[in-house]
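Removed: one protein chain of the complex. Kept in place: all other protein chains.
Should a chain be cited, it is by its letter among A, B and C, assigned in written order, with residues numbered from 1 in that chain.
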Amino acid sequence: MIIISCLPVIALLSPLIGGIIAYQAGKISETARDLISIVAAIVSFIVIVAMVPTILNGNTIEYSFYYTAISTLPIAFRVGPFPLFLGLVISFAWILSAVYSHRYMERLHSRNRFCLFMSLTLSAVIGTLFAKNMFALFIFFEITLFTSYVLVIHEETPEAMAAGKKYLFLGLATGLVMFFGILLVYLQVGTLDLGKRGILDGVHGNILYVILFTLLVGALFKAGMFPLHVWLHSAHPIAPSPASAVLSGVVVKEGCYVMIRILYDIFGVNLLKTMLVSNWLVLLGGLSIFFGSAMAIRQHDLKTMLAYSTVSKVGYIFLGAALLTPTGLQGAMVQIFHHLLAKSALFFCAGALIYKAGIRDIDQMAGIGKKMPITMMVFTIAALSMIGVPPLVGFASKWYIVLGALEAGRPLAIGFGLVLMLSSLMNAIYFIPIIINAFFTGESEHGEHKEVRPDDVPLSMAVPMVILAIGIIVFGVLSATTSVVVIKPTVNAMMGL
Amino acid sequence: MTWASHLPIIVVLIPLLTAYITPMLGWMDKRICNPLVIVSTSFAFIASLLLARSVLTRGVISYHMGGFAPPFGIALVVDYFGAYMCIVISFLTLMAAIYSREYIAKELHESKTAPYYTLLMLMTGGMMGASVTGDLFNMFVFFEILSISSYALVAITGKKVAILASYKYLLLGAIGTSFTLVGIAYLYILTGTLNMADLSVRLASLYGVGRSSWTLLVALAFFMVGYSIKAALFPLHTWLPDAHSMAPSSISAVLSGILIKVGALALIRVLFNIFQPEFVVETIPVTSMISWMAAVAIIVGSLFAISQVDLKRMLAYSSVAHIGFIILGVGLATGYGTTGGILHIFNHAMAKGCLFLCAGAIIYKTGLRNIDDLAGLGNKMPFTMAAFTIAALSMIGIPPTAGFISKFYLGLGALETGTWSGWVFIGAILLGSLLTAIFYMRVINNIYFKEPLHREDVQRDETPLGMLIPILILAGGCVIFGIFPRIPLSLAEPAAKLLLGI
Amino acid sequence: MIWGPDIFILAILVVLAIAAVISRDLLVATVIFSGYSLLMAVAYVQLNSPDVGFTEAAVGAGVTTVLFILTIARTARMEEDGS
Partner (left out) sequence: MVNFGFLLGHYNYWAVVVLFLIGLYAMIVKKNLIKKFMGLNIMDTSIFLFYISMGDVEGGVSPIIAHGGGSDVIYVNPLPSVLILTAIVVAISTTALALSLIIKIYEEYGTLDSDRLVELM
């Protein structure tokens, strides 16, 4: 089926071409531009959905430009369960953020550029997900850096430029380190294919640790893990809110995805177990969880707080993946899914507050819940999911990670149990007061949102938020089912079971 | 197909003959110069492509001028590398010629039109000749043709600084010329021949034979110094920033894009064609020495480029760094490394050519040279600036541009050596890439994301089409050959293998 | 192997070259250089290369000298002090 094998390319090209058309259309009509970009995202989503039956039948979809790149390293796509799962969620979240940005962006400048680079970023992220080998993956990975850089510096203020500079140059530097790792892998085994579990099997010696370190540096930078998070808390908040949602919700996930592919496809579970690095990686994840939560508590700016919260959630994903057990990986995947929904929702809410009331600071939020009920309800649901309150999807992910830790061994499980409790507590510390403040406190006398009328954000902004909130609830309730239908096969494919 | 067998001499003769016709026709009507030059470079380009095709199908072509077989007659030997260089040279010259039509009308006095095109064609002829010749002294002569015409072209605007820059270039260039002449003399004493293929055979018996191996070393040292000056390899690059930034932009593009690469070609010919790879790599580690110099060139050139405020000067220093990439790759003397170095000749020619043409377009339209003044140009000249950005990304080595592919090959080559110095070299390559990003991103940020000084001044004011087309073609090439790198690699890879004898 | 020119000619060549380089008056230096070129031409002829010798006499001693003198006429005759 030629059509089917072309689907990944169509999924990649539709936002690319759509973005360029939208950019041109934007010079004539703003509405047309937004419509085109939404349609492009929807096309991309539908195309990815169309791939589902093939994948569910246990096949993979491959597409190669065999004659274009270096002979052994074609720019090729291969869609398996994991990329497909992530691609579905990401492209769906993109539709929402495209809808959301229609009204949100109307007060900002350079809207055409924003629209174009949002689409380009989507295109690059999808390329990263579907890449067949590390070479193609790295190409799209680097493109994402540049396209998202434009999103970060959108405001063009000195702070935005400084944050963007940090993002770009650290990203380039870590990208080069990763590039070095890729070269090492290629010279060691002569292939970069991601289809085989553990292409480095058979390589011995310290070079393995060098490769692991260099590759992870690149992936963890994009993911915003603890020692490499330094850009995240300045870059994510400074971007316009739809972009923040995309950066925190999607681009960070791209880093997590690459990290999981490195661990499970380049190295493979068996090799990592013989390298005895699992515990160190888990420790790193734990540090990230703690650090992110601790820093989030100290913040007053809502978006910065959310950004730090991302650091801690990425720690969960990394920890779950580093446990090297099926359930742990399952937890990591659910966490990716959950964080994508919840963090996008939270940033949408933060954007709604800025849009409607001009609020960026947590302390100014007293009583806002009465004026903007939908926004704050969505916020509450997402925040509760972040904390890990049972019926919501956030709980499921934590649950699986705990089970994974148990599988990995008792000391680890006890240690992780403590980390989990503490971090949930910390999450509660920074989310609960906001909720209470927003709903149950009267408006402070020097409140800056007096002029806000008691109506909520426009429909085009409210709908994406609500959809995300519903998603959080529904998938939380159905978590047992979804994990059997979707996550389990994915995990089994990744683990090679 | 008898004419096809004469292709090696045709590619040299087309530009040289044009150089003689141009002043005559230009004397009658100045407007005829540009179409004439464009047509003739197009023919040279097509001839180069045909030459490359016949090299790819039939292997190395040996052409004996006047029918005298070497070592008595002068031979033209076109291998993969020579054919590859011919394509790059004629392609970039064609772009520069198309661009010149409108650019020169404004930049140069009318009376200089005919000399400008004459010199351009002479320079092209010299470069083509140096690429295809199989005779060492012949190479010297072609080098003189291209050098002298390039000295004159740097000074052609007649501006104060340009003349001084040209003088500086000439002084160092003349020293380089003399040094190569001495080197040729030594080799001639030792072997009694000047034919490159013959030389390599006769020299092979002399390696390690007492006094003659010392003579060989002296000869090699003279060649290294002489051609390093022409290639602007650190620390002999001092003439480059002045000369390349002061020349008219179309000429800067040719100088930075290919002329210094012809110097690199001469270095490669001396190292691998005349001396054997085993000799320069193992017996006497000349290649590793020039690799170290090239690694320093990458870092120092990039650091100097960061500190520049003048756009063209920054681009010129960037050329110092990138000739470092090329020489480093060649000096690695591994399959991947040398392929990467040769590939980068092509990729850098396109990217740097594009950048200089864009810089010229900026000067043409606004008269601005200072990087900090470029704010708002992204709206004013969207296509030119988009091309600039793509070319800059290619210089940094961001996928999917062509620069990434050469970076990939160079990195593999450095690691392939398997020594600790290989790790240092890859460090230099990666650091160089990062430093390159620093100064190009500064320009890009200024162009797109900085508040212009007077916003109301910013109106759409695009470069004239005649100048825009070559810019866009080159920028397009940066992307196309990044996605389809096999096209240049189909020549670069066998070229490297042939040079290294693997 | 090489018995061509007298060692004397070579010695004078060296002396003339040094004199041309150290002379502060450029016109004097040019004249000395002209003599140097002429002597060099003699050396070439001595070494059985009359063709090069004639060329050198014409080009080196003739054209180059004229060019130098023309240049000096249009610029400065004396070398400036470095300070």
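Criterion: a residue touches a chain if its C-beta (ideal position, glycine included) is under 8 Å from a C-beta of that chain, and two chains touch if they have at least 3 such contacts.
Remember, it's a predicted structure, so these values are computed and weren't measured experimentally.
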Shown chains touched by the chain that is not drawn here: B, C
Among B:F43, B:F137 or B:Y207, the residue in touch with the chain that has been omitted: B:F137
Touching residue (missing chain; options B:L181, B:V296 or B:L431): B:L181
Sites on subunit B contacted by the missing partner chain, in the whole complex: 137, 140-141, 144, 148, 151-152, 155, 158, 160-161, 163-164, 166-167, 170-171, 174-175, 177-178, 181-182, 185, 188-189, 192, 194
Positions on subunit C contacted by the hidden chain, ascending: 1-5, 7, 10-11, 13-14, 17-18, 20-21, 26, 29-30, 33, 36-37, 40, 43-44, 47-52, 55-56, 59-60, 63-64, 67-68, 70-72, 74-76, 79-80, 82
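Following the convention adopted for this analysis, only the chains that are shown with their structure count from here on.
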Centre-of-Cα separation between subunit C and subunit A, whole angstrom: 78
Chain centre separation in whole Å, for subunit B relative to subunit A (CA means): 44
Euclidean distance of C-alpha centroids - subunit B vs subunit C, Å: 37
Touching residues (chain side subunit B, partner subunit A) in the complex: 393, 396, 398-400, 404-405, 407-408, 411-412, 415-416, 426, 430, 433-434, 437-438, 441, 445, 449-451, 483-486, 489
Residues of subunit A touching subunit B in the complex: 65, 67-71, 75, 135, 138-140, 142-143, 146, 153, 156, 161, 165, 168-169, 172-173, 176-177, 179-180, 183-184, 186-187
